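All protein chains but one are shown in place.
Take a look at chain A:
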Amino acid sequence: MEKQQHRLAFGTLVITSKLPDTMVHFTAEERAAVVSLWAKVNVELVGGEVLGRLLVVYPWTQRFFDNFGNLSSESAIMGNPKVKAHGKKVLTSFGNAVKHMDDLKDTFAELSELHCDKMHVDPENFKLLGNMILIVLATHFSKEFTPQVQAAWQKLTTAVANALAHRYH
């Protein structure tokens, strides 16, 4: 947390803490739920499933992947090597969010600009992808994915979605 010095009238020095207004506050329990689960995630496997499910369940999202080859059926999508590779890339980036939960807007600033200026992705897709992450995590972690764990992860995916949308103009 940045500290600022303000000299008020009569030479009185006041030091205040500058709270970044972009900070999302995670409780200790929420952090623990996120970090402990993430440690057990197979990023390659889960990444492919997450992106695959997005493209199948919400077929209009395929509009961003015209050059990915065969997306003509559910099995084609889930087995598509480009989908798997890109899913891994996306989820690896998400791992960065887990490491920087206090600083998401800065962490994703460059990616935000990229998604806006180069890839022209509707930010609504970030929310949809976040929902897919939760569903796939639930299939893997089953009863461990309690309502509280779900809530912590929902908070993180929402915050990441907001961070990715932050630099849109």
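Simple rule for what comes next: a contact is a pair of C-beta atoms (placed from the backbone, for glycine too) under 8 Å apart; a residue touches a chain by one contact, two chains touch by 3 or more; residues count from 1.
Here is the rule we go by: contacts and distances are computed from a predicted model.
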| item | value |
| --- | --- |
| Record-based protein name (UniProt) of the chain missing from this complex, from "Serine/threonine-protein phosphatase 2A 55 kDa regulatory subunit B", "Hemoglobin subunit alpha", "Proteasome subunit beta" or "Nicolin-1" | "Hemoglobin subunit alpha" |
| Option touching the unshown chain, where A:Ser36, A:Ser72, A:Asn96 or A:Gln148 are the choices | A:Gln148 |
| On chain A, residues whose C-beta touches the chain left out of the figure | 52-53, 56-57, 74, 78, 131, 134-136, 138-143, 145, 147-148, 150-151, 154 |
